[in-house]
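Pasting a structure here, questions to come.
Missing here is one protein chain; the remaining ones are kept as they sit in the complex.
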């Protein structure tokens, strides 16, 4: 039985792959080099507006931080589709780096980023198993609550 | 018509490629693996001294932050030249990661990093189009106002 198409899987999970995110400055959403695709930093943008902003642990709840990580991930997948042509070209997810706009004493960055990590596992199965780093920071562009970038391996 | 040499282009734009930056600790300025070159973190150093330090949005203006990003980028290109031998070996710029020492409530990290991104476009044209992440942080080495690293693809 052939694997379900990745975009179909995303829809079945109740999510929608957005249009390729428009960079907020002078760069492009993703670049392919050899078999790797590196994305730009992805914010929780929905139709060009930040869905969640402020610091997690103060302005933004952990639950909303998780949703923001999911949205950012979907933007990242859209960026990858933009250069790879098709998400079914992804052989494996290599690395997710996530930055959480963190209130003082907020140390649950891993739980926030699980929004993105668990969605990768649901969408890609074993191929979605990735290395990850979660970091807390004091400020992010446009006061976004989370930002992430992704490296994936694609087939030619 | 052959492409102008990259170092000539840098001069024509009014900038000077510095000497390879001296690391501030136990590492080297750049490493080549396969067709990729990864640089170390680059600070806005001019002749071994920080040109701009402190937090953007408080001690350092946005305009000076932009200049600091340009200087850091030139240091990064010097580091790449050190391992690639010649900047004309660069096939494309893959990824720029930029960290801005950010005053509380400063959220214009993308504008700061545009100093580096726009210079890449001016120097390399289409080959300079890169993925980028901009992050705000509360402290940087030596109290630098910006730090960045670069990944580029080079030919053998």
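Just so it is clear, A and B label the chains in written order, and each chain counts residues from 1 on its own.
The rule is simple: a residue touches a chain if its C-beta (ideal position, glycine included) is under 8 Å from a C-beta of that chain, and two chains touch if they have at least 3 such contacts.
Note that the structure is a prediction, hence the values are computed from the model and not measured.
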Among B:29, B:44, B:65 or B:128, which one touches the chain that has been omitted from the display? B:29
Using the definition of touch stated at the top, determine which of B:48, B:125 or B:141 touches the missing chain. B:141
Against the chain that's been left off, what residues of chain A make contact? List them. 34-36, 92-96, 100, 102, 104-111, 113-114, 117-118, 121, 129-138, 151, 153
Pick out the residues on chain B that sit against the missing chain. 23-31, 33-34, 38-41, 97, 99, 137-143, 147, 149
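Definition applied: only the chains that are shown with their structure count from here on.
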Separation of chain A from chain B, taking each centre as the mean of its C-alpha atoms, in whole Å: 25
